[in-house]
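For this depiction, one protein chain was excluded, whereas all remaining protein chains were kept in their positions.
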Amino acid sequence: MERGGEVRSYVLGAIGVALLAWGSWWGLFRAPRESFMGDVQRIMYVHVPTAWNAMLALTFAFACALASLLRGGWKWDSRLEAAMEVGVALAVLLCIQGSIWAKPTWGVWWDWDPRLTTTAVMVFAFAGILALRRFVDDPVKRAVWSAVAAIVAFVDVPIVYFSVKWWNSLHQMQSSPETVSSAFHWPLRINAFGILFLMSGMIGLRARLAALRLQGELAPPLPGAGPGGRR
Amino acid sequence: MQLRAALHKDLLLQWRGRSQAIAIFVFGATSLLLFSFAIGPNAEALRQHAAGFIWLALLLSSTLTLAESFQGEMEEHALEGLLLLPADARALYYGKALANWAQLTLLGVALVPLMVVLYDAPLPRAGGLLGIILLGAAGLSAPGTLYAAMTAQTRARQTLLPLLLFPLVVPVLLASVKATSLLLTGDPMGQLYAWTALLACFDAIHWSLCGLLFERVVED
Partner (left out) sequence: MGVPRGSVLMVTGRNGSGKSTLLRILATAIRSDHGTARVEGFDVRRSVQEVRRRVAFLSHHLYLYDSLSALENLRVAARFLGRDASRPALLPLLAEVGLADRADDATLTFSAGMRKRLALARVLLQPASVVLLDEPYGQLDPPGFRLVDGLLRRLRERGATVLMATHLLERGGDLCDRGIVLEEGRLAWEGPARELAARSGLDAPALVEGGA
């Protein structure tokens, strides 16, 4: 990823921040108050876009994993690392947002909502893969293993979701904030794009960082290298 | 046939390592005991949670079983030696996964009497319970064997295996616990079938997927 690509990431990020600021301001201050749940429901303006984008990031990670295994090439591995990190970060945010919403609404920090619980499981699954990457020194193995693990983890997601849903259905609690009427859609969409751009920018930059690190790992040792070299 | 060769090898290795297997059983049994301390001597509460605890004990013990199943393969790189014979990687995977399945099932079955005693759990449908143990153990064994193969080649193998495996087998845990609980205390709404189907589905998906991916994990 050349200089141009880096600039593009920064631009995307800036646009993202701007959109996010606009959408959030609208949602927080201009959108009408929701009749049933009150101001707490405003978190939905960030929560729903975060959810979409977290899922998008992890789906992108799955695609990168497939590409990495089937076509090979280091850039897919770098993108995989970046997508997983950003996806995990967004998923963690999602859980935090869910807790912020749950406490005033239900009086508990966590209510085992199927979607949120699945998100939590995904956080652990993908964080585990990121941990795996740290403990594997061989770049080739690292790429193959994280791709394999990412594929298995992603395939598992729907199964986790259904199992938690059934498991929770006996203790019925209407859970996550819902989108209500169309008047509320605009801030939602703006924020969704805001996070999307921000996320794309971050994935781009993070992938570049991963690629540069990889280059350092794969580079042949310099002739006559000192103690740091591989002689 | 290669699968038979692999199965023979893995069962033989397990038989040779049976003292380890007994130690793992003791670990599982100890866990069951400790869990009961967490609840306290309330008989009703213990009975309610029996299903959950036996599966937790089995899950924790499975990390030991799975990790140990690749111990012998890594010491003198025997797995590599087999691959170079050449041996089919998929046969190697299924041999190992089946052997692990057998060991985990045995472990589960061995823990049941303990559960009955410590938690005063009723046992009306032993056959059904065996079925759930078989399905649940299969769900642990398939991804577990894949990840054990990976982590056995890394540095922090003891922490990485549970870290990778546990989030993945959440459905197995949920379904097995639910199904076991229904078998122990009754199933008024006929939900047992749904949970069993979920387990079977999980098993089918993972036994095929992990078998496909194993080759990439062990080849250089």
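Letters are used for the chains, namely A and B, taken in the order the chains are written, and counting of residues starts over at 1 for each.
Everything below uses one rule, namely that contacts are C-beta pairs under 8 Å (C-beta built on N, C-alpha and C of every residue); 3 or more make two chains touch, one makes a residue touch a chain.
Everything quoted here is computed from the prediction, not taken from an experiment.
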item	value
Among the chains presented, those that the missing one touches	B
Residues belonging to subunit B that touch the chain removed from view	2, 4-6, 8-9, 12-13, 16-17, 72, 75-78, 80-87, 220
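By definition in this document, only the chains that are shown with their structure count from here on.
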item	value
CA centroid of subunit A to CA centroid of subunit B, Å	31
Subunit A residues within the subunit B interface of the complex	69, 121-122, 124-125, 128-129, 131-132, 135-136, 140-141, 144-145, 148-149, 151-153, 155-156, 159-160, 162-164, 166-167
List of subunit B residues in touch with subunit A within their complex	143, 146-147, 150-151, 153-156, 160, 163-164, 166-168, 170-171, 174-175, 178, 194-195, 198, 201-202, 205-206, 209-210, 213, 216-217, 220
